[in-house]
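Only one protein chain is missing; all other protein chains are in place.
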Amino acid sequence: MKSDNLIEVDHVTFGYDTSRTILKDVSLNFGRGKVTSILGGSGCGKTTLLRLIGGSNAATGGQVRFDGEVVDPRDRDRMFRMRRRMGMLFQFGALFTDLSVFDNVAFPLREHSDLPEAMIRDIVLMKLNAVGLRGAAQLRISEVSGGMARRIALARAIALDPELIMYDEPFAGLDLISMGVAANLIRTLNDVTGATSLVVSHDVPECMAISDYVILMAPGGRIVAQGVPSDLMNSTDAEVRQFVRGEPDGPVKFHYPAPSLAEDFDVKEPAA
Amino acid sequence: MNPLALIGARTLNVLRSFGHAAYFFADLIRAIPAAMRRFGLVVVQIHAIGNLSLLIILASGMAVGFVLALQMYYALVTYGATESLGLIVNLSLVRELGPVVAALLFAGRAGTSLTAEIGLMKAGEQIAAMEMMAIDTKSRVLAPRFVGGMVSMPLLAILFSAVGILGAYVVAVLLLGVDSGNFWSIMQSRVDVWRDVGNGVVKSFVFGVICTAVALYQGYETEATPEGVAYATTRTVVISSLSVLAMDFVLTALMFSTG
Partner (left out) sequence: MTKKGIETLVGLFVLLGMAGLVFLSLKAANLASFGTRDSYNVIARFDNIGGLKARSPVRSAGVTVGRVTSITLDPKTFQGLVQMELDKSVQFPKDSSAKILTSGLLGDQYVGIEPGAEEKNLGAGDTIKQTQSAVVLENLIGQFLFSKAADGASGNSSPGAAQAGQPAAPGAKK
């Protein structure tokens, strides 16, 4: 019996070391076939969540489940099976710099299948075509721009037609045109292939435009709000408003905690 | 923290890193069969590690041969024993200088290149990307390089010694007038294939294992920043060199003690 949720994060706690807990008792669900965005400022744990789902790190408390199976990095065989069904787009592409564009996209195919080179060629060109870069197949990685690199990485991530595609900051550092292209691709791919997409970003407009569901996180792994995009855009909660409108000061303070002005600049407090 | 606690903490850290390194080494060894199955990858690495080090190895070997011949000549001429020049040069090279100097050069050229390559792959998230693609990076990326280093190092040491002897021949016979026949015959009668050449090859194999493993470890465990990678390459050279010299002492004592 397939549940509606492809991924279930169940009371998960995690910290990279004992001094910092990044996620504390976080519970979330990600619906099958939907584009879900995780929004939040830097340091709120959204990339960490991706790493837990992908099995790069193990949760210290609670469980992460992928299609009903527990994600356990210590069980290498199970992880390999699960990861075959996932594709991840890293923040700056993480392309293999010693291979050509073609070889990069062909890499997962060559490693995980025994398909003949002719078939691999066709599949690679089709994937590149889907991201609009079929003509760039013979370029070297050093010759492509940042936006192109992201798209090539996307083509590589979908080479094996994964059920889950994860995007780590896909819009960071892109110009408006590339951002629009990327957003379009994410949405179209999700709909056409029936995959589930998970976008981690702090780019509000793009995410709101393409997502079926949005989750807003704050430092400490606290979930501030979740819902369909319109819910968050029209929210009356101060924290949500500050984030989606990009206001400089609000519940998230502008000033980093500091001693009072009087102490630092050695001035007397003006008489009240 | 009082000094004793500090020393204790440091010692524990060192022990922990030794343990971590030992696990890494065990993983490398375990991944060798997988690498051998994809021999094409190993061949590419032998090229990157071995072929590309040839220039410095051959050039250094020849230079060392020249200098050895010169220096030994001046030492032997006072005893009228210059005929043994070939023998002395040979033994110095084949037993010691070949394996050790080649290993030090290897650590400097190939070792740093490996560390930087792996470190940059880690910094650019390429390692993470591969792991996410359900590919075991230890088998796919590290093990072929490890095997490549194990194969290349002995070959490089042999070539170093061979070129050194030829270089010494040029200086000794052609420049200094040592008798050519004696140069070779005395060498041939006193250098033992198994004891001298063979032990030298065993030494260079051990050094190859050490240098390659250290280089891969430093690259793999480096902090994923530019400074981290730079620091890791220096550490590779230092740790490899010290380990080679220490192992050389141990191996020499084991192999060449009288008997």
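Quick notes on this structure:
Per-chain residue numbering starts at 1, and chain names A and B are given in the order in which the chains are listed.
The rule is simple: a contact is a pair of C-beta atoms (placed from the backbone, for glycine too) under 8 Å apart; a residue touches a chain by one contact, two chains touch by 3 or more.
Model, not experiment: these values are computed from the prediction.
Counting contacts over the entire complex, the absent chain touches B. Among B:35, B:72 or B:94, only B:94 touches the chain left out of the display. The residue touching the chain not shown here, chosen from B:50, B:119 or B:167, is B:50. Which of B:60, B:161, B:218 or B:236 touches the hidden chain is settled by the complete complex: it is B:161. One of B:25, B:184, B:205 or B:256 touches the chain omitted from the figure, and that residue is B:184. Residues of chain B in contact with the chain left out of this view: 40, 43-44, 46-47, 50-51, 54, 90, 94, 151-152, 154-156, 158-159, 161-163, 165, 184, 187-193, 196-197, 201.
As a working rule, only the chains that are shown with their structure count from here on.
Taking each chain's centre as the average of its CA atoms, chain A and chain B sit 43 Å apart. Put simply, chain B touches chain A in their complex at residues 120, 124-126, 128-129, 131-136, 140.
Residues 54, 56, 76, 79-84, 86-88, 90-92, 94-97, 107-108, 111-112, 153 of chain A are the ones touching chain B in the complex.
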